[in-house]
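One protein chain omitted, others in place.
A and B are the chain letters, set down in written order, and residue numbers restart from 1 in every chain.
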Amino acid sequence: MSSPILLAVEDLTVSFDGFKAVDGLSLYLERNEVRVVIGPNGAGKTTLLDLICGKTRATDGSIKFKDLELTKMAEHQIVHKGVGRKFQTPSIYENLTVAQNLELSYPSGRTVFGSLFFRRTPKINQRVREIAEQIYLADDLDKSAGLLSHGQKQWLEIGMLLIQDPELLMLDEPVAGMSVVERERTAGLLKEISQNRSVLVIEHDMDFVKDIAHKVTVLHQGKLLAEGKMDDIQKNERVIEVYLGH
Amino acid sequence: MSTQPVMKASWMDKFGGRGKLIQILIIAVLILGVLPLFSDIFRLNLYGKYLTYAFVAAGLVLCWGYGGILSLGQGIFFGLGGYCMAMFLKLEASSPENTAIQSTPGIPDFMDWNQLTELPWFWQPFHSFTATLILIVAVPALFAFLIGVAMFKRRVGGVYFAIITQAIASIMTILIIGQQGYTGGINGITDLRSLMGWDIQTDFAKYVLYFACCAALILCLLAGQFILNSRYGQLLIAMRDQEDRVRFSGYDVANIKIFVFVAASVISAIGGAFFTLQVGFMSPSFVGTVASIEMVIFCAVGGRLSLIGAAYGAFLVNLAKSSLSESFPQLWVVAMGALFIAVVMLFPRGLAGLVSDYAAPVRNWFASAFKRETVAASGPETRPSAPKPPESKARDDVSMASAQESH
Partner (left out) sequence: MGGYTGEELTAIFLMQGFSGLSLFCVFLLMALGLAIIFGQMGVINMAHGEFLTLGAYITYLVSYVASDVWPFLLDYYFPVAIILAFVGTFILGYLVERFLIRFLYNRPLDTLLATWGLGLIMQQIFRSTFGPREKSVVMPDWLMGSYQATDMVDIPLNGLLVVGITIVLTIAVFFLLYRSRWGIKVRATTQNRMMANAAGINTERVDRLTFALGCGIAGVAGAAFTTIASTGPTTGSLYIVDTFLVVVFGGAASLLGTVASAFGIAQAQSILSFFLSGSMAKVITLMTVVGILMFRPQGLFASKVRR
């Protein structure tokens, strides 16, 4: 624990044919912090996650994760360094079982030949079962993942990230389309898994945000609009104007 | 089955379980036993030729069916394997004694006709049989690797990959035909008679080569099964579903694709080498775009998701082709065209799909009759790891389809 800052985003800019989706953005995330990013559609929230995980390449600026510059790294290397990312729509392997989904995400046998001669050890089985219990899917291990409900698919994807034990977990709208009960269980899950890692969440559901966020960052047109505790943000007039008030 | 794998991991599971192994055993009995018993050597030699296409079809199952990479240039690799073997045999046939009447004895006849006076450098290694055997695998592997690195590292896939591999196949053909003095031109490399002093045109030699070809095919099918049933095979399926999820689970997706493309190419090249040995020549007509796309149809007819089906597909389509095109050459072209359309529109899972649809009830009946575990006996088609048929999701090209969905 050298520095309390886990992720430092500085002057980050990306432009698509002149359109700046993220524009000179700076953001600092501490260890064990749960940060929620909010903002109207097109504010650059998803693009921010894309930039951090390497899906989109930055035009300018830097992203430092534990003093490692991420902007030049390949996606899979960023994952190896400890950054996990969940997509907006549940992206799981529908043609495989829940257990296989989790097992494929287990961080070993990641090279071609490693995966060809991969052997399932009791330790890995153990880990798969632990994670499945955590994400409320212990009874569905042998079920084809395509048969899960929407909420369960979201949990499965979170589980696939958890099994890699990332230091930074990024979630893009984890409760979108969930029922009230599922939403509460997800909040519980997030609180539990954020014990020993940092979490960066994009979310629209204000009750959910209030429930989990340590700090909130508001984006607007690719720029930082406000940052702080949820209570302060809700009182911020500019935020109300562009986002909360509608 | 709610608790995780309690069943003991047996060696059979590494190849897809007992069901798959029995299916491969059936193929072995058919091609090693039944065919030789019931056909004369002329027919058997033809069957051997058809089976060399089964290698290509099996390769396509790996890279197209499972990897989602449609290569319209598999003829390149079939040809590279075939040409490597042909170059060795040609050098042996062109010993200075055999070619004493040429103006430059000791070089292949077509070089002499084209006023070459010296063996080109890239022919030199083919004096050695060991080097030839290595090159049959290494040349196509290297070529596929280079194409794969260039394309997959830059995320070129789907349709673009198909078009570019087709263009490369076209370039290769033009090059081979144009560089007559170095390659034998449009006639290819012909008059191949002996392998290390052993006359390959005798009936006995044809039997030996046929059995060697079958054995190699069985080994390739087993290797393919091993690949598909490893974690790597699951990754291929996962990649077709959600390529980004695989990438952001820490895998280098490009490497996974490069490997499957190289594996498919090497298998095709082995088929090409056996083609040369059994047929006695190699020509650019087996390299080009038409040959390459026909190879895709062998695979599609057999079933793009079944290695074993693809072997049957290659054999049956070629059998139909030669019997139809002997008697009704015009009809064959139309039949071939109709086959392309039918296999895509009506039965995208090919013969393997039809068999598993119609044979599953029978097998299940047997299975319950013998009180075996239904899951093990009905084969991987009903196992959870087996991918759904393409038509159920209507998605064989992940990048395109998911791009449309995500908009």
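Criterion: a contact is a pair of C-beta atoms (placed from the backbone, for glycine too) under 8 Å apart; a residue touches a chain by one contact, two chains touch by 3 or more.
Source: prediction; values computed, not measured.
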{"item": "Options B:I134, B:I174, B:L219 or B:L319, residue touching the unrepresented chain", "value": "B:I174"}
{"item": "Touch criterion as defined above, residue of B:I27, B:L209 or B:A300 at the omitted chain", "value": "B:A300"}
{"item": "Touch with the omitted chain, as defined above, among B:M151, B:L236 or B:M282", "value": "B:M151"}
{"item": "Interface with the undisplayed chain - residues on chain B", "value": "64, 70, 72, 150-151, 154-156, 158-160, 162-164, 166-168, 170-171, 174-175, 177-178, 289, 293, 296-297, 300, 330, 333-334, 336-341, 343-345, 348, 390, 394-397, 400-401, 403-404, 407"}
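The rule is simple: only the chains that are shown with their structure count from here on.
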{"item": "Distance from the mean Cα position of chain B to that of chain A, given in whole angstrom", "value": "42"}
{"item": "Complex interface listing, chain A residues touching chain B", "value": "53, 55, 74-76, 79-80, 84-85, 87, 89, 91-97, 99-101, 103-105, 107, 109-112, 115-118, 120, 125, 128-129, 139, 141-142, 144, 146, 157, 160, 164"}
{"item": "Touching residues (chain side chain B, partner chain A) in the complex", "value": "1-5, 9, 226-227, 230-232, 234-235, 237-238, 240-242, 244-253, 255-256, 259, 384-388, 393, 406"}
